[in-house]
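For reference, the structure discussed in these notes is given below.
One chain of protein is taken out of this complex; the other chains stay put.
And then subunit A:
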Amino acid sequence: MVRFAIDRTVSAVVVLFVLLLLIFTVSRAGGADPVRGYLGANASAEAVAAARERLGLDQPLFVQFGQYLTGLTQGDLGLSLSTRRPVSEELAQRIPATAELALWAIVFALILAVVFAGAYSLRGKVAAVIRFVLFSAASAPAFLLATAGVLLLFAQLGWLPASGRTSYGPSDGMTGLYVLDGILAGNPAYAWDAFQHVLLPALAAAIGPGVAIARVLADGISGSLKSGYAQTARSLGESESTIVRRHALRNASSPALTLLGVQIGMMLSSLVVVEQIFSWNGLGQYLTSAISAADLNAVAAISLVLGGLYILINTLVDIVLAIVDPRVRLT
């Protein structure tokens, strides 16, 4: 276990270093220049040159990269040129927003996976229709589901809000997760309002992964139920639900969990679009505006956070996998 943790940490550092190097190289090779956006369009050529020098953007790429790494080791992520605020301050505001959205999306994806797996297991014409609908939903990109959700549940029915995280203003709670903050503060109205706000974006991000996991789970359960040990269990008098719970689900969960890691990675990517559609003040929204403004410090920091998160999630999935399935060893 210790060896596993060390290996994963070392590989994470290497991966994140390469990621940073790529970001710096690609952004500079592309000729992106954040200074005009930083100063304002009408800034004189002299003002632009002075700002470029002051910000160190006139330095060779390797010098800029070295300065960034030096700052990073001291916890300084630099200044966000698109907002003029420290990147660390921006991240502190936005990480909880993305975390809340991602957590709800994962919860919904797991619930949907179980429900959809049941639907996949059904037989008959109705089941075929359900499978077709689910397959179509899984094929739809998150932005399409998000847009359809906004048009139907906000614009037409007025059931759910279409933007932001709450109607009551930002939470001053300790976690930055608004639903949880509302509950911890004993303010159910705030928690409920925050839940309504997170519902549509989280569902838009969750449906695709939910269906994908459901299909793997359903196939696994179906295969397990036809296996020799399931037949043996039946002959020993175990009920079908016990066989599903004790044997089939456990065996089928291994590939489903592996897929969950991949799907969460893809879900993080889709959150960039989902946050944009729902004006959700998270990392995705910040990343979109930072890329447009060539705000390299912001792009690098967000990539570090998302890359680190992706590695962490996959590591956790590996650990859970080893716990659920004793045949799996952590390496």
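Here, contacts are C-beta pairs under 8 Å (C-beta built on N, C-alpha and C of every residue); 3 or more make two chains touch, one makes a residue touch a chain; residues count from 1.
In this text, contacts and distances are computed from a predicted model.
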Chain excluded from display, named as in UniProt, from "Peptide/nickel transport system substrate-binding protein", "3-oxoacyl-[acyl-carrier-protein] synthase 2", "Heme exporter protein C" or "ABC transporter": "Peptide/nickel transport system substrate-binding protein"
Given A:99, A:114, A:130 or A:266, the one touching the chain that is not displayed: A:114
Touch criterion as defined above, residue of A:77, A:150 or A:177 at the omitted chain: A:150
Touching the absent chain when the full complex is considered, from A:222, A:276 or A:303: A:276
Interface with the unshown chain - residue positions in subunit A: 30-34, 36-37, 39-48, 50-51, 54, 82-86, 89-90, 93-94, 107-108, 110-111, 114, 147, 150, 153-155, 158-170, 189, 192-193, 195-197, 199, 275-281, 285-286, 288-289, 291-295
